[in-house]
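Could you have a look at this structure, given as structure tokens, before my questions?
Omission of a single protein chain aside, the complex is shown with its protein chains in their original locations.
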Amino acid sequence: MKKNPLWKVLNGIGLLILITIFALPFVWMISTSFKTLGETMVFPPKWIPDTLLWENFSKAWNSGPFLKYFFNSTIVALGILVLQFLTIIPAAYAFARYKFKGSNFFFGVTMVTLMIPTQLIFLPVYLQMSAWGLLDSLWALILPFASSAFGIFLLRQSFKQVPEELLEAARLDQASEWQIIMRIMVPMAKPVLITFAMFSFIAHWNDYFWPLVMTTTDASRTLPLGISKLREVDGGVAWNILMAGNLILVVPILFVFFFAQRQIIRAFVYTGVK
Amino acid sequence: MSLGKARPYLMIFPAILVFTLFFIYPIGYMIYLSFHDWNFISPDKNYVGFNNFTALLQDAKFMQVLRNTFIYSALTVSLTISISLLLALWLNRKGAMYGFVQGAIFSPHIISLVSISMLWMWLMDTDYGLLNWFLNLFGISNVPWLTNPKTSLLSLIIVAVWKGIGYYTLIFIAGLQSIPKDIYEAAALDDTSKVRTFFKLTLPMLSPTLFFLTIIGLIGSFQVFETISIMTGGGPINSTNTIVYYIYENGFRFFKIGYASTAGVLLLGIIGVFTILYFRLLSRKVHYQ
Partner (left out) sequence: MAEIRLENVVKRFNEDEVVKNLNLTIADGSFTVIVGPSGCGKSTTLRMIAGLESPTSGDIWIGDQCVTNVEPGKRNIAMVFQNYALYPTMTVRKNIEFGLVNKKVPKAEREALIQEISDIVGLTEHLDKKPQQLSGGQRQRVALARAMVKKPKVFILDEPLSNLDAKLRGQMRRELIQLHKRLGTTFIYVTHDQVEAMSMGDQIILLDQGVVQQVDSPMNMYHDPNNVFTAEFIGTPAMNILERERLEIFLPSLMDRVRHVGFKPEHAHISAEMEKMSDHLVMKSEIITTETLGAETIYTVMNQAGTMNIKSFTEPITDTQKVYIAIPFDQLYFFDENEKRIRATEDYMEAPMPAMVGGA
């Protein structure tokens, strides 16, 4: 297999086909987003439009309060991340480092929530939010994700690996428990925290289901919802505008992915391998 | 130390509070609602016992929803796993080119399902879609991917497989790389054939990964919603309606809260069974490793 040149060629062709299957749709997306509406209705399709219609992007952007959506998406994804850090760090530390009555029970509760998808319980949570008057607010999008069982699980593993000696040394150095967490544990768990942050941010930045269920007005809608609303522009589907809008959503993520590919892949694969 | 025994409880409190309010309590509430008839607007919730359950199980539409869900899950998971296992065996190599290909096939995984759905709607457009143009090159006439009940569910499966393959492949690659090299060297010294090495060494060593991906794949695909909501709206003629979408429709469009909750309880039960099954099988596998 190593020496046969025919194999090498076939292998190369195979890789090329593979890349095509995954890259071509995106190329098609880019191509469409620069077309006129007329050009999208040509069959067989045109790969390169006659003129690059940049106004498709401004049309998409101006078809709704996209600045507001963008702002909401940012607040929600970052807000969730900050709250998650605040809740998972102490919890993971307690589960990793203290022996206390009921620790198994509470850790069990945490692990159960890892198994329960939010898609399953949106209805009761929706009713709950409605009872609290939080529907159609950013709170409804942030609060349910203010902690993460998965994050606690990952961080607990990493905290457990810190040798006990290190904590004893810090205690002899008159460090408080809070200082031990912030000055020793958290810096040591930094790679895990970054991994988790990427995972969490991407998941909530992309989320469509939860905002769809919890919001009713543009005041609290996020980017994915705004983009999905593009379908309703001008009655029929304007694929060029739609693809332009989606490109606005996709490009930043792909851009980040291009530069932090290794970290992002690790973040997701890590979540799978545990 | 001054906080003494209360400290760990204080530290886990915020997290446990969030889990209780938004996971544990809602499940209880959902079970409670499944025994009631309620339209969300009226102040009264009428206790109806198991009526919702019996009604649901006699509902032909729900039966179709269940069937759709199972077909969708079974096909999505089995296709994704078998294709990505092959890809992993192929792409598990060092080198910039393989790294690039791995990145490329992974990229759909980090993109919003909204964009994926819209992109594929456009690719699968019957008259102007790229997919049909491509099939035309081979003399196949236009396929009405999303508008024909015969192909609509399959179309959603294709999208799910396309999106999931990269992630699964990379996890398989991670699994392959965690297999110690020396057992392959030992096998080579024993003059073991490639096929035999795969079935007798690689596959058994990979079985925990295989199990894991199967279970998270199944649980994940039971919850499919985004592609359906954007691409087909459950149609045509219910051919792509699955459980979560069904719950959403009943709750938010028809305001049958109790009925929707009952479907939710059933899904919870199904997921519970699979989870328990997973841990059972896993514990049986443990001594194997």
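Think of it as A and B in the order they're written, each chain with its own count starting at 1.
Assume a residue touches a chain if its C-beta (ideal position, glycine included) is under 8 Å from a C-beta of that chain, and two chains touch if they have at least 3 such contacts.
Treat the numbers as computed from the prediction; the structure is a model and nothing was measured.
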- Identify the visible chains that the left-out chain touches across the whole complex. A
- From the listed residues A:Lys46, A:Lys101 or A:Lys190, report the one that touches the chain absent from this view. A:Lys190
- Query: Any idea which of A:Ile21, A:Val82, A:Ala169 or A:Ala219 touches the chain not displayed?
  - Reply: A:Ala169
- When the complex is taken as a whole, what residues of subunit A touch the one chain not shown? 163, 165-166, 168-176, 179, 183-184, 187-188, 190
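We adopt the following convention: only the chains that are shown with their structure count from here on.
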- Mind pulling up the subunit A residues that touch subunit B in the complex? 14-15, 18-19, 21-26, 28-29, 32, 40-45, 86-88, 90-91, 93-95, 98, 100, 103, 106, 109-110, 112-113, 115-117, 119-128, 143-144, 146-147, 149, 152, 177, 202, 205-209, 212-213, 224-225, 227-228, 231, 239, 242-243, 246, 249-250, 253-254, 257, 261, 264-265, 268-269, 272-273
- Quick one: in the complex, what on subunit B touches subunit A? 1, 5, 7-12, 14-16, 18-27, 29-30, 33, 40, 87, 90, 97, 100-115, 118-120, 122-123, 125, 127-128, 130, 133, 136, 162, 166-167, 170-171, 174-175, 178, 209, 212-213, 216, 219-220, 223, 225-226, 229-230, 244, 247-248, 251-252, 257, 260-261, 264, 267-268, 271, 275
